[in-house]
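Missing here is one protein chain; the remaining ones are kept as they sit in the complex.
Presenting chain A:
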Amino acid sequence: MTIQAATATLSNMSLARRAWEIRRKAIRMGEVQGQGYVGQALGIADVLSVSYFHALAYRPDEPEWEGRDRFLLSIGHYAIALYSALIEAGILPEQELDTYGMDDSRLPMSGMAAYTPGMEITGGSLGQGLGIGVGMALGLKAKKNPAFVYNLMSDGELGEGSTWEAAMSAAHHKLDNLVCIVDFNDQQADGKSTDMLCSEPLGDKWASFGWHVQRVDGNDIAALVAAFDAARDLKEAKPRVIICDTIMCKGVPFLEQREITHFVRVEADEWQKALHVLDANRPE
């Protein structure tokens, strides 16, 4: 494996515990606003845990360290999840959590590069992250910088033509320093992603575009670790995609059951209830 500059200095808390901490922070931020994309945050927490506490090289006190792996949040509305991870990683101070979505906060509801340390790009106009990732991967190669680019996108973004332009471009340029993570939770604004614009067979599509493809249970930390390692260690000169099947609201069963989960309605008293559910299941 590659450099672990940051993780070496952190405690050896388990990845499951890190994911739990990320979920807990996301719920606390949701309570500040009374709303938020907590369903996505709970679903992607395991992926973020493996990213920030296993795969990525970074320096918490130097967010723009040249040697860092770049982590792009194409899905701006997942900011609540990334802020949780950035706080957990020591890049953002925990006391800012209470300012989520407030006027003049550094933590706006949709992620923006100018606002937040550790937020590499302004996402939110969906379908742009992967193309930016192509450019950063080209740039890193031109600078002979061995860092990797990780782009986190949603299954909804698979509908955008720009995603497939970027996919074709990445393969054409043999970007073996680019890892695309697709959060496949099968939910988007109007309903199930597969009902909106079906992208299956998804693995075959990426493979036919020239990518190395893995599809894993995105809430299985051991599977994610193996997939991230394989993506990094692969010797073939092609970009890598890890399709992560995740469950919206994972870890809070009463929210998992909720029917419409793109923008989860959480009643005022349910935030504390959700925390209690998490607290009763704290990993070591």
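The definition used in the following text is that contacts are C-beta pairs under 8 Å (C-beta built on N, C-alpha and C of every residue); 3 or more make two chains touch, one makes a residue touch a chain; residues count from 1.
Just so we're on the same page, contacts and distances are computed from a predicted model.
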{"item": "Name of the absent chain as recorded in UniProt (options \"Transporter\", \"Transketolase family protein\", \"Nodulation protein E\" or \"Molybdenum transport system permease\")", "value": "\"Transketolase family protein\""}
{"item": "Candidate in contact with the missing chain, chosen from A:Met102, A:Leu138, A:Met168 or A:Ala207", "value": "A:Met102"}
{"item": "Residue in contact with the excluded chain [from A:Gly43, A:Gly156 or A:Gly218]", "value": "A:Gly156"}
{"item": "Full-complex contact with the absent chain, from A:Leu15, A:Val32, A:Ile87 or A:Met136", "value": "A:Val32"}
{"item": "Contact partner of the left-out chain, one of A:Gly39, A:Pro60, A:Gly127 or A:Gly218", "value": "A:Gly127"}
{"item": "Chain not shown, touching residues in chain A", "value": "32-35, 76, 98-99, 101-106, 108-110, 112-117, 122-127, 156-157, 159-161, 188-190, 195-197, 263"}
